[in-house]
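Only one protein chain is missing from this complex, and each of the others stays in its spot.
Moving on to subunit A:
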Amino acid sequence: MDLTAMVDLAFLLVTFFMLTTTLNKPKAMDLAMPDKNEQTHEQEPIAASRTMTLLLGDNNRLEWFIGVPGESLTPPTVSGYGKNDLRKVLIEQQQKIKGQTGKDMFVIIKPSDKSVYKNMVDALDEMHIANIQLYAIVDITPVEVDLLKRDHIY
């Protein structure tokens, strides 16, 4: 009996199932939020000089600075999320802070009401790419919203 046609069909189906099953697996990215309730166990405050804040604004733009708002050590800079924007900044600042203090940089991600979910995921993704171990997502403060407004990305 000639099975050629049957084998053809079977392999076609095999190919179809292979392509549809393996490529569609969703991936998960783990995220741990800072504990809100426990005020009791005090953590050591992290020096402002090695804290970088990312303020996520509208239209896929963000603003970053080192230190605390108002008296930041670098002027707040508007940037994008791309390979040549955020990633470059993160790696540069990471090295700079490592050189100055000998410790790792701490990044605080503050999504504003105008940012979208993708921005948050992108920012977290860049943390993984730039190999930054210390980061947290924190609610934005009115002072920082004003900063975003001033730079027209809110």
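Quick note on the criterion: a residue touches a chain if its C-beta (ideal position, glycine included) is under 8 Å from a C-beta of that chain, and two chains touch if they have at least 3 such contacts; residues count from 1.
Definition applied: contacts and distances are computed from a predicted model.
Looking only at the UniProt record of the hidden chain, which name from "Dihydroorotase", "Ferritin-like protein", "Biopolymer transporter ExbD" or "Chemotaxis protein CheA" is the right one?
Cross-referencing UniProt, the chain left out corresponds to "Biopolymer transporter ExbD".
Pick out which of A:Ile46, A:Leu124 or A:Val145 touches the chain that's been left out of the picture.
A:Leu124
Can you name the residues of subunit A that touch the chain not displayed here?
Its contact residues with the unshown chain are 2-4, 6-7, 10-11, 13-14, 17-18, 20-21, 24-37, 56, 83, 111-122, 124-125, 128-129, 139.
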